[in-house]
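Showing just some of the chains, left in place.
Labels A and B are assigned to the chains in the order they are written; within every chain, residues are numbered from 1.
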C-alpha cells in the first residue's frame, strides 16, 4: 500500500481536518461530529447525504448553496452511525424539513433509517430518497437490490436546485423518487481499492485484466475480462445503459474517475462514448467529466446516463452552485 | 436460565476480547465476499462497549444491554452496527419483563430480522442467531450448536448485505457477521452457561 497518509486509522479525521482548514469560508463542522455543513443556510428544505468515506470529493465537496446542506462522513467504506446522521438532520432543518439522499447499501439504508426515526421522535420532518443507479447489480429478491453509485451526484444537483427554488419536502420527495428511475450507471476497474486500515486491495486483477460492473467499495462486478481498449469498454457500457432507453431523445452523461485514473483517460473514454452514441437516436445535452464519486485509489471509471427529455432536469443540472467539486 | 447484569458485563467484555483477537480474521472473511471492514467495525464497536460498561452506574441488566446497544449503534456504522445495535436494543426492552436468557436472545434475533429485513438462509448473522436461539429454547445449546451453524452457513448463497453482490462466489465462504456472532455466543458459554 503506497499512500501519502499518516496512521491508516486517522485518514478520515485528517482529510476532514484538511478540507475544513482549506475551505473554512464555505464549510464548517458540527462540533464533535464528522458532519460537514454549509456556513450560510437558506430557509429551504435541507438536503443531507453521506456514507462511508473514501468517495471524495463526495459528499462534502457537494455541500453548499444549490446542492447539499450537510454531508456525514463515515469510516472508510463504512456507513456513518445514526447519531451522526441525526446531528446532521437537526442542524440542517430550518423548519422546512430535511431530505436524506441515501445510496442503496444495506448499511447506509439502516443507519439513515435509524437516524430518521430519531429525528421524527424530535418532530423534525424527514423524508429519504434511495438512489440505486448501478445496473451492474440485479434488482431481485436474491440481492440487496441495485447499488447507489456516481449517479447520486446528479440527484444532489437536481434536488439541490429544486430545494433552492423553494420546493416543499413533499414535492422534493416526489421529484426524487421519479428522478432516480432516470439515472443509470456502470463502472469498470483496472485495479482494486485499498482501504488504508486493511492495507491490501479488495480484489486483485492481473496486469492484463479488468473488471466490469464494480461497485464503489471495491465490490467485484459482473465479469472479469482481459484489458480492453477504451472504445470497446465504451461500447459495452453504452450498449447496456441504452438498452432501456428506446424512447429517450435527450441524455446527459457523467464520466466519473474512481480515484487513480488520470483525467486524460476520462477524456479519451468520453470521446469513445460519444462515438458509440452515434448509433443511437439521442442528443447529448449535458456532460460532466472528472472525479466525483471515487473508490479510494481504484483505477477505473464509471459512466452515468441520465434522461433529459424533461427540460427541468437540464435546467437544474446547469444552474450555478457554490460548492467545491461540482 | 436467568441472566444477571454481572454476567452480562463479563459476557460482553469476553466478546470484546474475542473480537479484538480476531479482528484481522474477520476483516479477511469480509474482504472475500464484502468490503473487508467487519473486523475493524466490530473491534471499534466492542471497544466502545467496554468503555461504556466501565462507566455504567445503574446496576441493572436493562442498563447494561441498553448501553451496549448505544455504544454499538454510535460506533460501528456499516451494516453490522445497526444490526447488533438493534439486537441489544430489543434485548434491553425485553429485559424490562424478563431475565430469561432464551427469551432475551430470541428478542435480539427478532430485532435483527426486523432491522435487516432478512431471514434464515440469506447467509447473514441470522444464520448464527437463529440456531442458537432455538437451541437455547430447547435446552440443547453448546459449542456444537455454534460449530454446526458455521458449517451450515458456508454452502449458502448470500442474498442480503454486500455479500449478495458477489452472487454464486459467496458459496463456500464463511459469513463474517455469522462468525462474529459465533464469538458472541462462545463468550456466552464461557461466562454464563459453563
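Keep this in mind: a residue touches a chain if its C-beta (ideal position, glycine included) is under 8 Å from a C-beta of that chain, and two chains touch if they have at least 3 such contacts.
Quantities reported herein were computed from a predicted structural model and do not represent experimental measurements.
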- Message: Given that a single representative per chain kind is drawn, write out the copy numbers for the whole assembly using the chain labels.
- Response: A x2, B x2
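Definition applied: only the chains that are shown with their structure count from here on.
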- Message: I'd like to verify one number: the distance from the centre of subunit A to the centre of subunit B, where each centre is the average of its C-alpha atoms, in whole angstrom.
- Response: 31
- Of subunit B, residues touching subunit A in the complex: 27, 31, 35-37, 40-41, 44, 73-83, 85, 115-116, 157, 159-162, 164-167, 169
- Item | Footprint of subunit B on subunit A - complex, ascending | 9, 52, 74-84, 105-107, 110-111, 113-114, 137, 141-144, 147, 195, 197-198, 200, 202, 215, 217-220
